[in-house]
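Here's the structure, in C-alpha cells; my notes come after.
Just one protein chain is left out here, and the rest sit where they should.
Chain nomenclature is as follows: A, B and C, assigned in order of appearance, with residue numbering initiated at 1 for each chain independently.
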Amino acid sequence: MNPATKDAAARAFRLVHHAMAAAGIAVMLAATMERMQRDYARGLEIAFLAVAAFFAIEFILRLIAAPEAPGGAHRGAGQARLAWLGSLPGAFDFFAALPGAFYLIGSHDAQLFSFIWVFKYIRYSPGLVSLGRVITHARHALSSVLLGFMIVLLAAASLAYLFERNVPHTDPQAFKSIPEALWWAIVTLTTTGYGDVVPVTPQGRMLAGVVMMSGILVFALWAGILAGGYAEETRRREFLRTWDLVAKVPFFHDLGASVIAEVARLLRARDYPAGAAIVRRGEPGDCMFFLVEGEVEVRLDPQSLRFGAGYFFGELALLTGAPRNATVVAIRPCSMLALDIVDFFELLGRQPELAQAIHEEAGNRLGPDAPVHPALKAMLARHKRTPKTVS
Amino acid sequence: MNPATKDAAARAFRLVHHAMAAAGIAVMLAATMERMQRDYARGLEIAFLAVAAFFAIEFILRLIAAPEAPGGAHRGAGQARLAWLGSLPGAFDFFAALPGAFYLIGSHDAQLFSFIWVFKYIRYSPGLVSLGRVITHARHALSSVLLGFMIVLLAAASLAYLFERNVPHTDPQAFKSIPEALWWAIVTLTTTGYGDVVPVTPQGRMLAGVVMMSGILVFALWAGILAGGYAEETRRREFLRTWDLVAKVPFFHDLGASVIAEVARLLRARDYPAGAAIVRRGEPGDCMFFLVEGEVEVRLDPQSLRFGAGYFFGELALLTGAPRNATVVAIRPCSMLALDIVDFFELLGRQPELAQAIHEEAGNRLGPDAPVHPALKAMLARHKRTPKTVS
Amino acid sequence: MNPATKDAAARAFRLVHHAMAAAGIAVMLAATMERMQRDYARGLEIAFLAVAAFFAIEFILRLIAAPEAPGGAHRGAGQARLAWLGSLPGAFDFFAALPGAFYLIGSHDAQLFSFIWVFKYIRYSPGLVSLGRVITHARHALSSVLLGFMIVLLAAASLAYLFERNVPHTDPQAFKSIPEALWWAIVTLTTTGYGDVVPVTPQGRMLAGVVMMSGILVFALWAGILAGGYAEETRRREFLRTWDLVAKVPFFHDLGASVIAEVARLLRARDYPAGAAIVRRGEPGDCMFFLVEGEVEVRLDPQSLRFGAGYFFGELALLTGAPRNATVVAIRPCSMLALDIVDFFELLGRQPELAQAIHEEAGNRLGPDAPVHPALKAMLARHKRTPKTVS
Partner (left out) sequence: MNPATKDAAARAFRLVHHAMAAAGIAVMLAATMERMQRDYARGLEIAFLAVAAFFAIEFILRLIAAPEAPGGAHRGAGQARLAWLGSLPGAFDFFAALPGAFYLIGSHDAQLFSFIWVFKYIRYSPGLVSLGRVITHARHALSSVLLGFMIVLLAAASLAYLFERNVPHTDPQAFKSIPEALWWAIVTLTTTGYGDVVPVTPQGRMLAGVVMMSGILVFALWAGILAGGYAEETRRREFLRTWDLVAKVPFFHDLGASVIAEVARLLRARDYPAGAAIVRRGEPGDCMFFLVEGEVEVRLDPQSLRFGAGYFFGELALLTGAPRNATVVAIRPCSMLALDIVDFFELLGRQPELAQAIHEEAGNRLGPDAPVHPALKAMLARHKRTPKTVS
C-alpha cells in the first residue's frame, strides 16, 4: 500500500471510529429514557451491540497487531502485547471493549458503561494532549492546592458540625454528622451553593463566608498556576514551530539538529503592518526571513507571487552577500522571524567547521563560480591560519 | 461633501442608529410585560414598526450601495451585493432587517426577535473586536478544554445516573435518565448549583465533589489560556502604537514602512517620575524621545510649553549631534520611548543607503550648511570607500 | 508645631477617625435589628448622632481649611473650597457628612445612610488606590467584556422567554416577561444559581448550559485582563522602588532625577542563597550593591555588622577602583541589585559631564589626594582632548 492510500484509509477509519463512538453514546442516552425504551427497546439493543462489537473487534485486532508496533523490535509477541496493554492507547482500547464483554457475561447494566467510549476521542485530540501536559507539569502545585483544599474542607465541616448540629434545619439530616457537614462544606467551598443545606446560626454563617472566600482563593490559585504553565507550554510549542521553519531551509537541513537549534535561537521576531516593504530589490541583503503569520507579495520584474505562513526568503544573503533580487511587501500584517547576517556569522565564528559546510553547500547550490559572502570568505581564511581562541 | 461634514454626518447617523437599537430593545422588553401590553399595546406596536422599518431600510440602502464599497471595484453590482451579504457587517444588517420582514409575513412573534438588534452594537465597539481576536487566536486551546468539559460531563451524568436512579429525590424526574442527569451535571460542573436536582447517596455526593473540582479546573484553564492570549494581543497593540509614534517623525516618514519597523524595535522604554529633568539645555544630545504617557514641559529661554502623549523631541540629536537647545522636565510621571543615538547609528551602519537618505533629509530640513553629526559624516565617508562587510 | 508632634497628631487623628467609622457602622447594623432597637433605641440614636456630628464637623473644618491646601496658592477662598469639594477626598468627606444632614432635616432613614462611612477607609488604603489604578488602566477592556456580557444577557433572556413562557414553573411569574427572564439570565450567567427560577424544557436547559459556559468565559477574560494589568502595575512599582534605592546613595543624590533614572535602568537583579560571600575583602571592586530583600553581614576586621533591606555597599568601587575593604556575606537569602562598573562607565562615557561631576564628588568625599579609578581618570582626560563622537 503506498503512503497516500494508507493516509486516506487512516482518515476513513478515524471517521468511522468517531461516528461509532458518537452513535454508542447516543444509544446509551436514549436507552435510559423511558419513552424511548418503551417504543424502540429492540432497535436500541441492536445498535448497542453493533457499536460494542466494533470496539471489541478493534481491541482484539490491535492486540494481535501489537508486535508490529515500532519499538517492539526484539521482543516476543506476548511481551509486546503486554507492553501495549500497559500503554495509554492500549488501556483506552481495552476499556472500550468492556461494554461488549459485560453484555456477553449477562450484566444487566452493560449499556451504562457505554460512556467509556467518549474517552476514545481523547486520543485523537492534540489539544487535549497538550493540556494534559500543562496539567502534568503543574501537578505538584495543583495537588498542593488540593491538599490545602482538603484541610480547609475538613476544618470547615468540623466547625460547622459544632455550630449547627443542635438547631433545626429544612433538611433534618443536615449537619447531624461530620460526613453530612462535609457535603455542605464542598458545596460551599466550590461556590456551587445548591442551597439544600444552609447554615442558620450567626457563627455558622460567618464560617460559611470564610469558606466561600477560601473557595475563591482556590480558583485564583489554580488559575494563577495554570496561567504560568500554559505560557510555558506555548513557549515550548513556539520553539518547536520555529525549529520546523528553520529545518525546511535546504542548506540548514543537512547540518543536523544541533545547528538548527542554534539557528532557531538566533531568530528575532519582527512585525510588519500591511503595506510595509520588507526587502527592496537592489538593497544589500543583511538577513533572511521566515513568515510565521500573514501574507507577502514577492515582486519580481515581470510577475508577482503571493506566499503565506511557512514561506522563507532572503536566504541567499547568508551565502553570497549579493543584493536583493526582488522586492517583498507585506500584503496583510505579518509576523516574521529574521535571521540577521551578523548573528549568523557570529555563530559561524564560534563553529568554523560549520562555515566550511555552509561554503560547500553554497558551491553545490550555486556552482563553483558563485560569489561568496566576503565575511564568509574572510572567516574561512582565518580558520585555515589560526587555531580557535577567544580574544 | 467635504470630509468634515461627512464625519459629522457619520457621527450623527451612529447616534440615531444606537438610539434606534436601544429603543427597539426597550419596546421588546415592555411588550412582553402584561401590564404594559394591556395599557399601551397600540403605542408599543407603532414603536416596534418604526424601529423595524428603520433597520429594514438601512439594510436595503446598504445592499444597494454595496457596489461602491472599496475592494469591489471591477465586479458587477450583483456579485458585490452577494459579497457584502456574506461579510460580517452585511450579515448583521441582514439579521437586523428580519424582525420587520417577519411582521410583514404575519408572524405573531416578530417582536421577540428584536433582541437581534443588540448585536448591532458589536460592529461599533473596537474593544469587542479586539477581544474577539483574542478568543479567535485561542480557539484551539479553548475548544480542547470544551471537549474535555464534554467528556467529564458525559461521564459524570452516566455515573450519577448509576448511583442515584433508584433513590427518591425532591424532583421525582431527577436522575431518571441520563439526559436528566446531564442537566444536573452541567449545573454542577459550572458551579452554578441551582439546587433543583441534588444527589443524595454518599457515592453520588462524592462524584458531585469531584465534578465541582473539575469545574474549577475548567475555569482556571480558560483563565490561564486567555491571560496568555490577552498579553499577546496587548503586545501586538503596543507595537502598532509605537509604530504610529515613530511614523509621525517627519524624517522617518519618508523612509518607508520597513525602516519604521526597524526603528520601532530599537526604542527602549524609560520612566521618569514627576520633576525629573529628561534633557538639559547645553548637554550633548544622545537620544530622541517619544512621550507615551504623561506630560512634559519644554523650557525654552523666554517661554515654557507643555506637551502630552504623542509629543516627540530631541530628534535633532540624530542629525546634527548639536547640544540640546532646551531643557525638558517631566511635569507628571512620564513613560517615554527613547531612541539611543548609538542604536540608531548601528542600524545605519547596516543600511548605508539609509544613512545617505538621512543625510539628505537633514540637508533639506536644516539647509546645506547645517552641521552634520560627526558619526554620520564618518559613516557616509566609509560607505563611499568600502563595500559592506561584516568585520 | 514640629514635624514629629504633627506626625503623632496625624496618627492619633487617623485612629480616632477609623474608630468613629467602625462605630458608626456597628450602630447602623444594630439599629436595624429588632431586638437591639427594642432594648437600646435611645443609646443607639445617641451613638449615631455622635458619629454623624464627628463627620459633619470634620467636613466643615476641612472645607474651611481648604484654602491652605497646597496648589491653592493664588486663588480666592471660595474657589479653593469648590475645587476641594470636586476632588475625591472632598467628595468622600461631603458624603460622610450627609447622614448627619439628613437627620437634621428629619429624614426617617438617616441612619441607613451610615454605610457611606465605610467608604472613608478607601482614602487611607494605598493598596486600594493601586488596585483602582489597575482597574482604571484596564477599563476599556473590562467594559468591552461588560458590553459582551450585556449582549449575551439580553439574547439569553429573549430566547429563554421564547422557550419557557408557556410551561408551568415553581414560581408562576418566572419567564412570564423578558425582564423576568433577565433575572434568570444574570443569576445563571454569573453562575450564582439561586435556583428560584429554573428552566424545565430541554431547549431551555441547553440554552442554560451555553449561558453558564459563557459566564465562565467572562470570568476567564476578566481574570486574563487583570492579570496583565496587575503585572504592569507591579513593574511600575518596582521601578519606583529601585529609583528610591538609587536616590539614597549620596553621590547620586546630587546628580538629578534624570541620571538616577539612567542608573536605575542599569541595575541587574542578583539572588544569593544564605551563606554566599557577596564581596570578599581585598578583591578588586567591580560593582556596587543595593539590598532589596534579605540580610547581609558586613565583616570588618574587629567587628561584624548586620544590615537589612535598603542597605547599599561597594559604592567606593565606582569612585576609586580600590580593593574591597570588607567581606559581605548573605545571612538570609538575598535579592540584590548590582550596578556593574562597566555599565556605569559606559553611561559616563556617553555623558562626560557626569564623569566630571562624579570626579568632583569623589574629591569632596575622599579628599583631593584620594585615589581615582583609572578608567574614570582616562575618561576625563579623553573628554578634555576630543569632542564627543560615536565610533
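Rule of thumb we're sticking to: a contact is a pair of C-beta atoms (placed from the backbone, for glycine too) under 8 Å apart; a residue touches a chain by one contact, two chains touch by 3 or more.
In this text the structure is predicted, and so the values were computed from the model without any measurement.
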item: Residue touching the undisplayed chain, where the options are C:Phe48, C:Trp222 or C:Phe290; value: C:Trp222
item: Sole contact to the chain not displayed, among A:Ala101, A:Ile178 or A:Ala269; value: A:Ile178
item: Among C:Gly43, C:Gly86, C:Pro202 or C:Pro284, the residue in touch with the chain that has been omitted; value: C:Pro284
item: Omitted-chain contact residue, chosen from C:Ala91, C:Leu104 or C:Leu128; value: C:Leu128
item: Interface residues of chain C (partner: the chain not displayed); value: 25, 28-29, 32-34, 109, 112-115, 118-119, 121-122, 125, 127-128, 130-131, 134-135, 146, 149, 179, 183, 186-187, 190-196, 218-219, 222-223, 225-231, 234, 270-273, 275-280, 283-284, 286, 321, 330, 341-342, 345, 374-375, 378
item: Positions on chain B contacted by the hidden chain, ascending; value: 191-195, 220, 223-224, 227
item: On chain A, residues whose C-beta touches the chain left out of the figure; value: 140-141, 143-145, 147-148, 150-151, 154-155, 157-159, 161-162, 176-179, 182, 188, 191-195, 198, 202, 205, 208-209, 212-213, 215-217, 219-221, 223-225, 227-228, 236, 239-240, 243, 256-258, 260-261, 265, 350-353, 387-391
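Definition applied: only the chains that are shown with their structure count from here on.
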item: Superposing rotation of chain B relative to chain C, computed on C-alpha atoms, to nearest 5°; value: 90
item: Interface residue identity across copies chain A, chain B - same or different by half; value: different
item: Rounded Å distance, chain A centre to chain C centre (Cα mean); value: 38
item: Whole-Å gap between the CA centroids of chain A and chain B; value: 27
item: Where chain B touches two or more other chains, by residue; value: 179, 191-195, 219, 223, 225, 227-228
